[in-house]
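Here the complex is missing one protein chain, while the rest keep their positions.
Presenting subunit A:
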Amino acid sequence: MRSNVSQYDLIAPGSLAAVLNALADSPGEFTPIAGGTELMVALGAGRLEAKKLVSLWGIPELRFIEVSEDAVTIGAGTTFTDLRRHPVIASDFTLLAQAASWTGSIANQNRGTLGGNCVNASPAADSPPALLVYEAELTLISASGARKVPYGKFHLGYKKTMLRPDELLYSIQLKRNFSGYVSYARKVGTRNAQAISKVAIAALARVHGGVIEEIRLGAASLRETPARLVATELALTRRSVDAELGPTIAAARTALAGECRPIDDIRSTAKYRAAVAGNLVEEFLRGL
């Protein structure tokens, strides 16, 4: 059943300061809406709980990509199209560029924002695995100030984040120090294009002399939040990826089975997700 739109209110104060003031004046009353690719779907399906919304669309202070020598800072209102068009994202953060390219269709990429993808906090979202392995730092902002938090700490539980009711995600910062890493990303969905993932992995590794010095694995749809696979990373660190890969792969599969908690839902089964996750990690290891 479609919602009755006249029961909903939307304000568009037009500037970051005005949005923050609205949130501070009545904490918890307004739900921010950026490109609407999530909340408008809920509205159409008659399941949008928020009745008062505040628009973040068209606020220039939230839509930017700032490049310095050692970092890239991305405004939360940056669209997936903006990310795909940016040369430094393409050169330095291929996992994020890749995730942006497989988020919905062109029309959805023109509206969907990186900040929205984080705050919506779906465990199946496309960009979080990349942001987790790049160890992004978030800036959260409110009328009373800003605070920085590691993205790895942002997700507290299923669809639950550390954002306070008066706060917005302001920006996402990535350090530019991944030149010596091998990267890998693969999303497994029902179709090649325009599908929500059944399971996805973004990964980085630094290999020296045939030994994994460092490995980072970010996953979608394997736990109740987007998550790093820390036990698997630990099991793989200092492992050899030279000729005999068998023991390395076995160690990875055992650790992964112990830490992934996939579920059965409309898109897939827990069993399939766990099996595919193991195969993806193996595929990454075979490519090192």
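The rule is short, and it goes like this: contacts are C-beta pairs under 8 Å (C-beta built on N, C-alpha and C of every residue); 3 or more make two chains touch, one makes a residue touch a chain; residues count from 1.
Here is the rule we go by: contacts and distances are computed from a predicted model.
**Student:** Consult the UniProt record of the chain that does not appear here and report its protein name from "RNA polymerase sigma factor", "Acyl carrier protein", "Carbon-monoxide dehydrogenase small subunit" or "RnfABCDGE type electron transport complex subunit D".
**Tutor:** The UniProt record for the chain left out of view names it "Carbon-monoxide dehydrogenase small subunit".
**Student:** One chain is left out of this view; which of A:Ala45, A:Met162, A:Val211 or A:Ala250 touches it in the full complex?
**Tutor:** Looking across A:Ala45, A:Met162, A:Val211 or A:Ala250, the contact with the absent chain belongs to A:Ala45.
**Student:** Kindly state which of the options A:Ala107, A:Ala146 or A:Val211 is in contact with the chain not pictured.
**Tutor:** Looking across A:Ala107, A:Ala146 or A:Val211, the contact with the absent chain belongs to A:Ala107.
**Student:** Which of these touches the unseen chain: A:Asn21, A:Ser55 or A:Thr139?
**Tutor:** From the options A:Asn21, A:Ser55 or A:Thr139, the contact with the absent chain belongs to A:Ser55.
**Student:** Of the residues in subunit A, which ones touch the absent chain?
**Tutor:** The missing chain touches subunit A at positions 2, 5-6, 8-12, 33, 35-37, 40-41, 43-45, 53, 55, 57-58, 81, 104-108, 110-111, 193-194.
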